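Each chain you see keeps its place in the complex, though not every chain is here.
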């Protein structure tokens, strides 16, 4: 059994932003040299998500609009009594999905035609990390 | 370490449909012969979910009704500017949950009394695949 661990760093220009991280993950798979395995991709901050969906700009807008509708920014969340203003971001992360596990088969990400992995930031403009961990052989 | 990879194929008769795939997964576990491991079950298309919940027809209706309420079909999603009409399906997948990882213990799916794995299709009537990948020993 082998393992491989990396940390990606993001610092988005917008408070809320979606970034396609599939090319970075494919590079890590190539570098790790693991042929058959599972890869966890997990945001290390709790106001961001990693999710798999279509890499289509209109869909990015639909996703952000839906999350804004379901958990709007600027509401009197109890979490704000700590001095924070990002209660919406903590909730959006949960609704979109926290993390993904991916399959590696024959040395490559084992994806359907439209599967692309995204980092969704809900409280950006600061440095944040995403953990990538592969287990396999 | 050993690994085992399979692809299930679904072609639902309805646009939106829930299918209990637990028996198929139990067959794969038996065939793989892996005693202790983790099994990723991941839809390879981004308008479907794999989730674990009760195999109860009333609950299936509740789940589909709730998702229809939260992300209705036929709204002017930005994604539709590409010619698609399935913006709702992309959103429903995220709200329900994209994928699951299951435990295999003593050669069997290690489940509580009511845990059943389901494929939820939100844009069906076409061939779609679900990846099943086991890592273990």
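A few points about this structure:
Each chain gets a letter, A and B, in the order it is written, and its residues are counted from 1.
By definition in this document, a residue touches a chain if its C-beta (ideal position, glycine included) is under 8 Å from a C-beta of that chain, and two chains touch if they have at least 3 such contacts.
Computed from a prediction, not measured in an experiment: that's the story for all the values here.
Because all chains derive from one sequence, the complete complex can be expressed as a copy number, which is 3 in this file against the 2 shown.
Here is the rule we go by: only the chains that are shown with their structure count from here on.
The mean-CA centres of chain A and chain B are about 20 angstrom from one another, to the nearest whole unit.
In the complex of the two chains, the chain A residues touching chain B come out as 1, 36-38, 51-54, 56-59, 61-63, 65-66, 70, 95-97, 100-103, 105, 110-115, 135-137. Of all residues in chain B, only 1, 3, 5, 38, 40, 42-46, 70-71, 77-82, 87, 90-91, 93-95, 97-99, 101, 129, 131, 133, 135 touch chain A in the complex they form.
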